[in-house]
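Have a look at this one before I ask anything.
Presenting subunit A:
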Amino acid sequence: MSEPLLQIERLTLALPEGADRRYAVEDVSYSLAAGEVLCVVGESGSGKSMTANAVMGLLPPGLRVTQGRALFDGADLLAMDEPTHRALRGRRIGMVFQEPMTALNPLMRVGDQIAEVFEAHGLLTARERREKALALLEEVRLPDPPSALRAYPFELSGGQRQRVMIAMALALEPQLLVADEPTTALDVTTQAQILHLIRDLQKRRGMAVMFITHDFGVVAEIADRVCVMCEGRIVEMGDAREVLASPRHAYTRTLIAAIPGGVAAPARDGADPAPLLTVEGLNKVYRSRGGWWQPRREVVALDEVGFTLGRGETLGIVGESGSGKSTLGRCIVGLETPDSGGIRLAGTDLRTLTGQALREQRRHIQMVFQDPYASLNPRIRVGMAIAQGPIANGVPRARALERARQLLTTVGLDAAAADRFPHEFSGGQRQRIGIARALALDPELIVADEAVSALDVSIQAQVLELLERLKTELSLSLLFITHDLRVAAQICDRLIVMQKGCIVEQGSAERIFQAPSHPYTRELLAAIPGRHDDATAAAAPAAAPRMP
Partner candidate 1 sequence: MRTTTFLRGGLAVLCLSSGLMTAASADTAPQPGGTIDVAIQPEPPGLMLGLIQNAPTQRVAGNIYESLLRYDTDLEPMPQLAESWEISDDGRVYTFHLHHGVKWHDGEPFTAADVVFSADVFLRETNPRTRAILEHVASIEAPDDDTVVFTLEQPFAPFIQAFEVGTMPMVPKHIYAGTDFRTNPANNHPIGTGPFEFTRWDRGSVIELDKNPDYYEPGKPYLDRILWHVIPDAASRAAAYENGTLEVLPPGSVENFDIPRLSGLDNSCITEKGNEYFNPFAMLWLNDREGPTADPRFRQAVMYAMDRDFAKDVLWNGLGKVASGPFSTNLAAHDESIEGYPHDPDKARALLAEMGYDGTPVRLLPLPYGETWTRWSEAVRQNLESVGIKVETESTDVAGWNQKLAQWDYDIAFTYLFQYGDPALGISRTYISSNIAKGSPWNNVEGYRNPEVDKLFAEAAVENDPAKRQAMYDRIQAILYADVPVAWLMELGFPTLYRCNVHDLITTGIGLSDGFKNAWIER
Partner candidate 2 sequence: MSFFRRFVQNRGALVGLVILALVVLLALLAPLLYPESPWRMVQRPFLAPGELPGFPLGTDTMGRDVAAELAHGAWVSLLVGFVSTLVALAIGVPLGALAGYFGGRTDDVLMRITEFFQTIPNFALAIVLVAIMEPSIGSIVLAIAVVSWPPVARLVRGEFLSLKHREYVEAARLVGQGHRDLILKQILPNTLSPVIVLASLMVATAILLESSLSFLGLGDPDTMSWGYMIGAARTVMRQAWWLSVIPGVAILLTVLALNLVGEGLDDALNPQLARQR
C-alpha cells in the first residue's frame, strides 16, 4: 500500500505511580494505510485501547506520553496543541465507543447530537445540518430515520444507538475511524449487523479503520491486518488470515485456542438419564409498579416454559438479552417466584414447599453468578464467604471453615486464600471462589448464569474446564445459561434456545448446531463472528474455521 495514513512510532505511555505496572503501552509501533482495517487484539489490560486514546487525544488523566510519535498524515498528533488536535477530531478522525448505552448524551435528541458534529467544526447551516443528519441515519440503515432524528437515545435499542454513534463518527467523512470494541456490548445478531455495516461503509468510503477488540472471531470477520497486544507490548502483527491460520507467537496461539470451538460435544453415554429437574409450564410477567406519574408496564419474561434436566447432564440455555434465560435460572434457584408452573427437583415440587423443607431442598440447587466482582461480599473473607452457607445450615463454624479450605484447593486455589478478602483476587480467581461457595452445600444441580461471560477468553477456557472437571468428579448436573453459542457448544450436552420468554428450540447440542430447525436458531448461528469467513463453514457449520 501507499503512504501510511497513521504511523505510530515507538509509543510509550506511562501509568501513574502506584499502578500495577509502569507502562500502559511500551514501545508500540504500527502503521495503518488508507482503506485498511487494522484489528488491535488483546485481553483486558493489554493496553489495546490506550494507543487509540492517545491518537484521539483522549487519554485518561494520569497517563503520560513518555516517548514516541503518532504521525497522522505527516503531523505528529502527540505534539499538537489542543485546538489543532480538536480540529482533527470528528473531522478527519472519527471514533466509536464500546458502550452504546452511555456514549450518547441522554438529554439531547439524536439529530442534535449528530448535527453537533458539523457545528463543532463550524460547518453548514442549521437546516443543512439536519438534512445531513437525516441522510447519515439513512446511511447507517436506521429504521425510520425521520423519527429517529427526533428520538432521545433511551428510545433506541443498543444496536440502533451504535448505528447513531457510527453515523456521528462518519458525519464528516473522516479518513480514519477508530472503533473501540464497538460490538462487545451487543447481542450476537446485532453484532453481526454492525460489523457488516462498518465493513460496508469502510469499503465504500475507502477509510482506514483501527478496530479494537478482544475477540478473534471478530478479527476473522473484519480485519485486513491484525496486531496482537499483551501487557502493553505488541507480540505479533501481520496479515489477518496468516495470523489466524498460523499464529507465530505463543500468546496468540493461546488466545485463538482459548476461544471455545463451535464443535458441539458428542452426546454422552447414558443418553437418557433419569430426570433430576423438571420444569413445567413456567410463566413470569414483570409488572412495573405505577409510580406517581407512570402507568404500569408489563414484560413477559417466561411464557409456558418447560423442560427436563437429567442427572449428570449439562443443559445449556441460550438466548439474547431479554430472552428470559436469566429469569428462568433465577426461578429455578428460587431468587424469583414464577407466576405459575411447576419446578420439581428429584420428584419434589419446590413450589409447594415452605419453610424448613424448602430450605432443605433449595440447598441442592446452587448458583454461580456472572460478575466475579459483584458476587463476593467485599467485606467478608473468602473462607467465611464459602463457609457461611453450611453455617447457616447448621454446620459448626470451625468445620465449615475447614471445609472451605478444602474446597478452595478443589477449585485450584491455595487454601491460604481463605483468610484474604475478595479484592485481592483476579476475576478468574474470584469465579473459582464463587464455584467453591456453590459447592460448599454439596448441591446436586448448579445453575451457572453467564458464569464466564465477564472473563477474558483465556480465563474463560480455564473456568469452563474447571466446571467440566468438577461436574464429573462430583457427579453434578449443570444448567448453563449463556448468550454465547460458542461457549454453549463447548460444554453442553443439550441446548435450549430461548427468544422473548419462549423456548423456540431444544435438542442435543450436536443436532442444533448441525441442523437448526427454527429460523431464530439459524440466525443466531449465522451471526457467530468468523463462521462464514471460511468457505468450509457452509459445508460443516460446526467446524471451527480458524482453528488450525
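Side notes on the structure shown:
What we mean here is this: a contact is a pair of C-beta atoms (placed from the backbone, for glycine too) under 8 Å apart; a residue touches a chain by one contact, two chains touch by 3 or more; residues count from 1.
The candidate set was assembled so that all candidates are chains of the complex that A comes from, given by their letters.
Bear in mind that the values here come from a model prediction, so they are computed numbers and not experimental data.
Interface record for this complex: partner of subunit A among candidates 1 or 2 is 2, by the touch criterion. Interface of subunit A with candidate 2 (complex): residues 18, 61-62, 333-335, 359, 362-363, 365-367, 369-371, 374-380, 385, 388-390, 392-393, 434, 437-438, 440-441.
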